[in-house]
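Only one protein chain is missing; all other protein chains are in place.
This part shows chain A:
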Amino acid sequence: MRRYVTTRRLDRAFLELYRIYSFIIRFFKEAFLPPYEFKEIIKQCYEVGVRSLPLISVTGFIIGIVFTNQSRPSLSEFGATSWLPSLISIAIVRALAPLVTAIIAAGRVGSSIGAELGSMKVTEQIDAMEVSGTNPFNFLVVSRVLATTLMIPALMIYTMFVALMGAYVNVHQHELTSLTTYFGQVFSAISFLDIFSSLIKSFIFGFTVGMVGCYKGYYSSKGTEGVGKAANSAVVTAMFLVFIEELLAMQIINAIRAM
């Protein structure tokens, strides 16, 4: 009996893996073939990008201030507070901005995609699109995944800027550094590779957040609790994957740097 249960679990796990695999393949097939749902893509880009701005602005700015403030004591022990801008800019550009943006997007956008598609699934709206001979995958999934994949990198650049400004406010207050000196130090500390790799990372994070949200919603179980579960597990799974990807990306980029 016990054995039966385990093999059944295993079957389920493989089935799930296969479903995820076909979901991703289907995305690439339909994203590059017509018809394109331009109107829906634009709408979703607006939804993801513009609607996230307030939260991202506040969070990014505060992270800039707090991180600078907390780094100061260790540097001042060596009398090296003049290194603050370079230290902070590296942290922000290489890790903080992409991660913070992705986490906020997972929480705000991933959950709402999961809940929206989940409730459309539960109330048979997705079935209704299907039986009217239209393609719900193209309309719902492709548009949303494209929107997160395109907008999260853009948001990330914005987060970088806002966080650097937050850091500047703190540095200016304590060290009386001027804006030009500050940004001079910032840009001499970071390289093209830093920004480029963060952008690539953000594309991947954006794809992950959109894909996970859509997948969880599209295959949410019936019933109202299915919608909640879809939204919740969209956030948890997306965050988990984003951290794993960050870890992998760090290894790869370090290897590139060492070359």
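Here, a contact is a pair of C-beta atoms (placed from the backbone, for glycine too) under 8 Å apart; a residue touches a chain by one contact, two chains touch by 3 or more; residues count from 1.
Definition applied: contacts and distances are computed from a predicted model.
For the chain that does not appear here, its UniProt entry gives the protein name "ABC transporter ATP-binding protein", which is one of "ABC transporter ATP-binding protein", "Putative membrane protein", "Methyl-accepting chemotaxis protein" or "FAD-dependent oxidoreductase". Only one residue from A:6, A:132 or A:251 touches the chain missing from this view: A:132.
Contact with the chain that does not appear here is found for just one residue of A:123, A:173, A:188 or A:221, A:123.
Annotation for chain A: contacts to the undisplayed chain at residues 35, 116, 120, 123-125, 127-135.
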